[in-house]
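Sharing a structure here in structure tokens format.
Of the protein chains in this complex, one is absent; all others appear in place.
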Amino acid sequence: MADSSVGSLSTAELDRFRLEVADFLDNHVPDEVWEGVDKTTSYFPPFSAIMTMHKLLATKGWSVVGWPEEYGGPAWDEDQRHVFWEEYCKRGLPLMVPQSVNMVAPAIMQFGTREQKSKYLPGIISGEHSWCQGYSEPNAGSDLVALQCKAESDGDDYVITGQKIWTTWAFEVDHMFLLVRTSNEGRPQQGITFLLLDSMELPGMEVRPIIGLDGFPEQAEVFFNQVRVPKSQILGEHDKGWSVAKYLLEHERSGGGNGQFILKREIDWLMTLAAEVDDGAGGQLADDAVFKNKVAQLLVDLRCLAASENYLRKIGPHHQEAAQMASMIKLESMDLTQHVAELALEVCGSFALADQYDALKMGSTARPIGPASMLTVMAKYLNHRACSIYGGSHQVQREILSKMELMK
Amino acid sequence: MADSSVGSLSTAELDRFRLEVADFLDNHVPDEVWEGVDKTTSYFPPFSAIMTMHKLLATKGWSVVGWPEEYGGPAWDEDQRHVFWEEYCKRGLPLMVPQSVNMVAPAIMQFGTREQKSKYLPGIISGEHSWCQGYSEPNAGSDLVALQCKAESDGDDYVITGQKIWTTWAFEVDHMFLLVRTSNEGRPQQGITFLLLDSMELPGMEVRPIIGLDGFPEQAEVFFNQVRVPKSQILGEHDKGWSVAKYLLEHERSGGGNGQFILKREIDWLMTLAAEVDDGAGGQLADDAVFKNKVAQLLVDLRCLAASENYLRKIGPHHQEAAQMASMIKLESMDLTQHVAELALEVCGSFALADQYDALKMGSTARPIGPASMLTVMAKYLNHRACSIYGGSHQVQREILSKMELMK
Amino acid sequence: MMTHTVNTLSPEVRDMLVDSVQKFVDSEYDFESRRSLAASKLGYSEKHWQLFAELGWLAIPFSEDLGGLDGDFSDMADVAECFGRGLVLEPFFSTLVQSANVLKQSHNEALKTKLIPKIIAGELILALAWEEAGSGSNPLSVSSVASRVEDSYLLSGEKVVVLAGPQAQGFIVSAKLEGEDQLGLFYLPEDTLGVTLENYRLVDGSQAATLSFDQVRIGAANVVSLNAKTTLESSFRSAIFLLCAEALGAMEKLLRTTADYTKTRKQFGAPIASFQVLRHLIADMSVILKKTRCLLDHCTGQLRETGDIDEMDVAALKVQTGRAAQFIGRQAIQIHGGIGMTDELDVGHYVKRLTVIDGLLGNGRFHLQKITSAL
Partner (left out) sequence: MMTHTVNTLSPEVRDMLVDSVQKFVDSEYDFESRRSLAASKLGYSEKHWQLFAELGWLAIPFSEDLGGLDGDFSDMADVAECFGRGLVLEPFFSTLVQSANVLKQSHNEALKTKLIPKIIAGELILALAWEEAGSGSNPLSVSSVASRVEDSYLLSGEKVVVLAGPQAQGFIVSAKLEGEDQLGLFYLPEDTLGVTLENYRLVDGSQAATLSFDQVRIGAANVVSLNAKTTLESSFRSAIFLLCAEALGAMEKLLRTTADYTKTRKQFGAPIASFQVLRHLIADMSVILKKTRCLLDHCTGQLRETGDIDEMDVAALKVQTGRAAQFIGRQAIQIHGGIGMTDELDVGHYVKRLTVIDGLLGNGRFHLQKITSAL
């Protein structure tokens, strides 16, 4: 979506820009957000921290930096975006809700009517509205086209009955986009419609949070019992939701390429942890040759990831290699995320075993059990097991990648 | 096959027995065999070294230690056999040709006529005769029942036409057992017959050695063009060779449990290698923490392997868990073999890159290129890649193991 | 390794005991009951504990003259395994394994006569406080100090990750004897003045505490040992052994659950067991479980024959159990997919218990380092 006119700023201008971003992030981000940074234990930081940060960025016009200028994105080139994300992610700051900013918004830009664009995009930019994604169902996970949640036509309305699951933040947000079955004819991809809901509290809707391994809810089940939605809420065309979903999937490929910055920070954190642990022989684990060798291996992977993300950024999301690169980056960045979390657990040993639920709650003043730096170790270890499951499991990615390789 | 009356010797008697074995092996094994030990680069030592050793052991009545006494095995209990193999393998001495001693012989004992037993078993005991196994074919490897090599009935003879492949030492031995297709009716397992050949030079037979990655042949292709074999050479019954093959497979499970001793020796060798390599920072690799940590991991695996082999020995080959244990031990011992070879290569770096073909030839006086201790490093690395292919590939073993687990 | 005459239960008695444990787990420890027990303040059931006493489980390792069954820790491996299968929460490990082991080796007969019958009767839950923030998982690396003052000792220090700390009615605490190159073990009843507890839960729902003590006076009657290095080391070994046995039970159950799931869960119109990649993962889980079990059995045999386990075997067992626990735990979640990440399903709870076991008594890293150092 973003034009990829690379290198239009001079080095000096870019350095100035970097300073401006750094200055803002260092001096204007409120404590609540930093608390969220410290309490981030999964791909998603605490919701309230994200939205606070989103609204703050909106005041600078920086909340949707990947968007085209005509829709409200800043007039930045590719280098500026890269610098912005580097400065942003190296501080561990919360990424915007991807379902709002990177998923439904681009789909609305591409398929939305003029009315839909002006109705929905401003709320996303400002952070007034946030969205969740209703794709998965109990029997349609990896096999999405098996979805059953149906929308029956009744005059100017659809009447939705069925269930969605794994809907991230359904209990926090106020909008939802979802795929529903509007026909059982033809191939299963046909007969799917893409709908936009203006509320999570429509009559007949029920949201039940799913408690995760760390004790916190992040996802939810959403039940639909004769939920009425006007047909004007279709995005794209009736029965043609699959092409919207496909566009959205391809769009996601542009991805941001932030994994390298996020993981760099995680590896640095790992070194901090190791500096706090005695090796049982009078030294610190941070100086242990075996530990350092493991970190070195992670750093090799990090360099590969950075090179891969930068390559995808360079070729852009519509290049013939983009799909392969995106799958590969998904696999590699998620593996690396898991490996860092595993090594963190290994480093901390028995210090990481406490249930830190109380201390991890946003706004809680409960002290961490054991060293404060280790607050998130166990929760990250557990939550990051999902890295190889969500967004297309490792098995699904390998299936995709092998198909591409075997078609060559 | 061997009775498993455990512990019938006192500890002192067993210690005396150990000394007797050790004394014999240390003082009576000729140089040619030790040369073979030093030039072993795969599962199989050089053939001539094996047969020399076999004949030597036969003079002591020790060439077929796993056999029942009635067929010529020594009157040892299970502990003695264990001690014998430990002393034998820790010196790296060549194991007897398994196709002769552990495969065709037990099948002859179980299925052979009185004539077959008295015709074949003495030659195997003495080492006068040796055997190869004709199972695999170009299109029947992992999928053995797909075998096509056919034997057509013609009076009192079969006439064999077809091809075998991966026949270990077909160009060295003088006997062959093989599976041939005698009928295409019914299930593919039916219609297979088990035959014994008294020569590798029957009219119409041709043996073509297959050169391996190290430049040496170990296996061969065997071609049959109208090869005539009397029907008296059937082992078992016409069309019922599959049950002989199955018995033989189950019999192999008793396996010996020698992997632990062989691999112990390999890991010791690894440490020797590392003591000869500078770490580039003034020390030896043998003292490098990362290297030692890798060795420690191999030692953990070695303890698991020893425990597993001893457990299988304890429960015996007919126990309900024996099949699972055998598959598992195959996987684990072969993985460990590969990992040791990989680490040896890693340790030696550029010193291991020379083609040592000349120095590895039996009887050759060519000097090794580089340090003599590293003579076999590369050949082992390459040859051991076959560990996860032969005798039921890793994929086949996993298929078997998952079936057993899913049937529980 | 010490060799001594080892008293063990007869196989018949052992089988009977294990049978009763298995029945208990099957009937009392369904997932929902376990979940509410874990959520309760006490964190276990006093009714269960009484049942344990009645069924003789709390008597296994103690000598007959004190009312015990005269068994050994090797006799408790199957019990621990059953507990692992049910994720049993009762503080059996802290009382009957960690504390019982050091008590058994004590020469303070009066103290033993006072405490052991109470343990057997189900009236005393104990915790062993050995670990410290700076000990790097080594039970001999102790900073807490015991200074002799006349017939008593003054104890000061802080112990971390004291298992069952919040539930214990007494603590056995290790401390350096001031001015000597030796460690002591001291018994602290729960109401001892100067002792403070910070209670918390571990992620597996079990309880633990940080135990602080400042100038706490312990009389001679409560001295467990003044020569405790060997005791601490050998009890560390058998505790690791039984922790690994428990892990085996949990892994066995988790593999079973996961294999069963692949037969019923459908994706792309077929049971997921029809996908070769998942089948081979199941095979790998099965292999790693089995090899770990063989190593455990090897250790059980040693313990039964000689009363102790070779230090390197124990280290290897802990390393291998940790590896297996991680592999099986991770693959169980992976194969279950999203549902495996929820609090609602038992899978995650098994994974959490296995993760805790891996982290206790020195994790894989620590024990691999031990093997490395011996090279």
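The first chain written gets the first letter, and so on, giving A, B and C; residue counts start at 1 in each chain.
Keep this in mind: contacts are C-beta pairs under 8 Å (C-beta built on N, C-alpha and C of every residue); 3 or more make two chains touch, one makes a residue touch a chain.
Note that the structure is a prediction, hence the values are computed from the model and not measured.
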>> For the chain left out of this view, which of C:35, C:266, C:280 or C:304 touches it?
In response: C:280
>> Can you say which of B:8, B:59 or B:142 touches the chain missing from this structure?
In response: B:142
> Where does subunit C touch the missing chain, residue by residue?
Replying inline: 275-277, 280
> Tell me, which residues in subunit A touch the chain that this view leaves out?
Replying inline: 271, 289, 292-293, 295-297, 299-300, 303-308, 310-311, 324-325, 328, 331-332, 395, 397-406, 408
> Hey, which subunit B residues sit against the chain that's not shown?
Replying inline: 136, 139, 141-143, 146, 165-166, 210-213, 215, 219, 277-281, 290-291, 342, 345-355, 369-370, 378, 381-383, 385-386, 388-390, 393-395, 398
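The definition used in the following text is that only the chains that are shown with their structure count from here on.
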> Which chain is most remote from subunit C in terms of Cα centres?
Replying inline: B
> If you average the C-alpha positions per chain, which one ends up nearest the average over all of them?
Replying inline: C
> If you average the Cα atoms of subunit B and of subunit C to get two centres, how far apart are those centres in Å?
Replying inline: 43
> Per the centroid of Cα atoms for each chain, what is the distance between subunit A and subunit C, given in Å?
Replying inline: 39
>> Quick check: what residues of subunit C touch more than one other chain, meaning two or more?
In response: 369, 372
> Of all residues in subunit A, which are in touch with two or more distinct other chains?
Replying inline: 290
